[in-house]
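Take a look at the structure below.
Every protein chain but one is kept in place in this view of the complex.
Here is chain A:
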Amino acid sequence: MKLSTYNFLTSMAIKGVKVGFPLKLTINKKEEVESEFNPTFIERLLPKLDWAAIYGAAQVAELADDIPPTQPENIGENELLLQKLHHLLFEIDVLEGQLECPETGRIFPITDGIPNMLLNEDEV
């Protein structure tokens, strides 16, 4: 699971959950992968990114020094930051871990790189 995917995962489908985001991330095993740097793509993705959630994930991945805690202005001109963002969003693959709903504590496991967001019948 890349952190770009993490940015969009919520527990809001659970009955009674109001926001369900961001999910609390735990990483037990991760690996680094290589992917082609595409700054235009990152800039297009920016409006959809929740910076606070991404920063939180960066802390869990021990890369919190790479990006500032709040979204700076004019990121498009900051090549270095774009590269750090690229690495964070697309080159960290969480293999084992979990996601926790901030309102109910419900755990979604991440196994072999895949988050399991399936709910039980009584949760929906």
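As a convention for this text, contacts are C-beta pairs under 8 Å (C-beta built on N, C-alpha and C of every residue); 3 or more make two chains touch, one makes a residue touch a chain; residues count from 1.
Methods note: contacts and distances are computed from a predicted model.
Colleague: Can you tell which of "E3 ubiquitin- ligase RNF4", "Methyltransferase-like protein 5", "GPI ethanolamine phosphate transferase 2" or "Peptidase S26 domain-containing protein" UniProt lists for the chain that's not drawn?
Modeller: "Methyltransferase-like protein 5"
Colleague: Name every residue on chain A in touch with the hidden partner chain.
Modeller: Spelled out for chain A, the touching residues are 1-2, 4-5, 7-10, 12-13, 21, 33-36, 38, 40-41, 44-45, 48, 90, 112-119, 124.
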